[in-house]
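Okay, handing you the structure first.
A single protein chain has been omitted from the complex, and every remaining protein chain is retained in its original position.
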């Protein structure tokens, strides 16, 4: 069975997912698109055999030829499309964030629970990265003993000089580690602290880069996350879990090593696309396969909600300079199997 | 356009390609299968929606619903199917070897040249491996200067105790390096020597494992290939090109590093599937994309012929214990663009 | 000129330094020893040609045949011996700590300043480690831009189940990183915080292991130090300085790599002796060479004082759970050139 996908939002990320569904992955076809910019929607549809353009996301979701919905529009619009997909009983893959407020996430949880069926997958693609999976395997296999600590670093070569705020270092960058550690350790984040080291001169004047985010897990596992968003040398994602008897860490990803000019060296990825391109492929194939068989998989609406709540706590911690307790609702049994 | 593929030979490799075409890659559909074992062919077809079973490869090739042919049958049968596909004017992906004798390869070359159209791709998947591509980029970019040498190691954890002969260390194992170095350096192998080091006790009594194969390229680049087929610790493929001012080598492929029990360590692949699974995917997607657009790509019939000729020279060198010159016909202009 | 050394304290560390001076390094002779245990002192002297035993450290310091003094006695006795050496105008190498209270350190500073001559070197041997020096070179050369952060890990396979307290994780373990970061960045630590992650079950019940110590440097550079003292797998000292445009880190120290049983691996040092044996050699040779030429070198009494003050702040932070500002006296010009 070919899964017929409707895509809401055909900007950079939406188009990349369409390319993936059309030219890389197996078992799906993009049959409908919509966008806030109808011209762009039409152009994208013209590049796809037999895809129609809808005036609105709501209309696309109601289209009987659409089996499943991929939401890649502006974050503030996610809630309404996810809710509409739930109402229509159609599986929906929603790029992060699930929604932009805790309340919106809660409304999605309530709707999905009420629907009685797991329909929502949130696009936290790092769970599908082979390196993170290798670390998690070592943790789960007991190779390093009970986990106690995790050190993370999230380094971007640069962020735009205008418009990228210190808050976005939490909501756009640290959000990945927030989901990741919940998945890695199978438990919730209970408190957050944000530390401000010496400021890099490479970013804009009002950006406090780098930051250190401390996340405390329910079991006491303490995670430190370095966020360095203008480090120049590359897109470098590091992680090391420290257990009672050993550690597990992400290996370097260079495919080849070169010896020249007095050094041996390997490449660091240039950007997130290069680093996580495979994770995006695996993630979306996983979704298509689940949709095709009527099952569900991947980060759930609960994961989207939890990430949002922890992200809010980090923002509060950034503002106040103090340790901030995460307050989240009880997890519905509905989401026990993720 | 969906490429409708007919698969000849649905043993282990054929089935793996069918899985890939059906569940992993984009843009193709397996519409027909055939096998020397009709029952097995039927079973495989039953698992595919709408695939028909043909009594013979010839019949499958003639099927108007088959756009392109994938040959994964026993090596000795390759020639007839590839020739039939050329005659039918249909693109054909032929698993290595192209054919089992130099003469058979020549007949294929002649037929394809006569057809006036490049139709044959041979399954040398290592060219599609990211690590080898990284090494080749360093070579081509001039990062290490003019290449002078290459060190290779081809290590298998084990080969079957019965039936795997010393000759197969050339025809089944070294064949990959033979194609690889032709691609890496863009030139032909002109001579070969085989050395017999101390024998491992891990293999069967009549297997001379390990071997060292020396390949001399047209430019004088000298390649040494260690073949260790019962080394136990893993499937480990190594390669380092030595240039005038530097070297480029395959990086280790471990996704995660573990520290435990007094050591830091990373995993070595368990087998060729794990090591080259992505290369197979990329290779076959490349073929499908080329077929869909009416183009051609990848290792050609000429590459299949050249590998066969060099392999024969290695076998001669193994028998005689001396340096053996490779004698091959002139390369038709038809194959200049590979 | 051979430097004639008198050694105060011939326990494990004192004996190791005597071995070093006698059998490894150049240019010195141990001519006198003393110890709280006279029998042990005599036994050690018997193993040295022509070394005499003194009843007290004071007597040893006054011995005209003693050119320079090495203090390796119990920490609480350091102050009196260092003061006596200063009074005698003799160079003194004092194992860490310089003294056990801030006040004692101040008395040493005052005495040395009053003497008008730099006589005291404190045994912070990590400054002499080739890996740390490599990192510092990268920092000083500008290879990574202005430093902003440093991540450290200090991992011991185990500490004694009895008698090793959480406070000693600061005074015996973190003290090394405290000195190290002052040297690395050429500035003082201004504040400290201690975090308590999930506790390891491997240590004694009243030991809170691991800890995270946060050190803030005068410039704003933020250092996080993981202290894991019962991690089992080895003695593993890690450090990575994060700058504005790159990072520099300690390389793994394994001399050989092994591939076996599905993994490639290298050894982690078993204990601090293995890891830092060369640093101890280089440190002490450096001292002897300086003494022989009438110069001074290495960590000064000021460094000993500053480490003590920061260590006290860490202990306070451990007790209170809050960020603790380091309060230290102004650095005398006398110590500007360290």
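Some notes on this structure:
Every chain is named by a letter (A, B and C) in the order it is written, and numbering of its residues begins at 1.
Here is the rule we use: a contact is a pair of C-beta atoms (placed from the backbone, for glycine too) under 8 Å apart; a residue touches a chain by one contact, two chains touch by 3 or more.
Predicted, not measured: the structure shown is a model, and the values here were computed from it.
Residue in contact with the omitted chain (choice from B:13, B:195 or B:255): B:195. Only one of C:51, C:104, C:153 or C:248 touches the chain withheld from this view, namely C:248.
Summary of contacts with the chain left out: across B:148, B:168 or B:277, the touching residue is B:148. Touching residues on chain B toward the chain that is not drawn are 145-149, 151, 153, 195, 197-202, 210, 212, 214, 217, 219-222, 224, 226, 228, 230-233, 242, 244-247.
Contact residues of chain C toward the unshown chain are 22-27, 130-131, 133-135, 137-138, 143-144, 245-252, 254-261, 266-267, 285, 289.
Where chain A meets the chain that is not shown, the touching residues are 232-234, 236, 252, 254, 259-268, 270.
As a working rule, only the chains that are shown with their structure count from here on.
For chain C, the chain whose average C-alpha position is most distant is B. Each chain gets one centre point, the mean of its Cα atoms, and the points for chain A and chain B are 37 Å apart.
Separating the CA-averaged centres of chain B and chain C is a span of 58 Å.
For chain C, residues that reach two or more other chains under the stated contact definition are 232-233.
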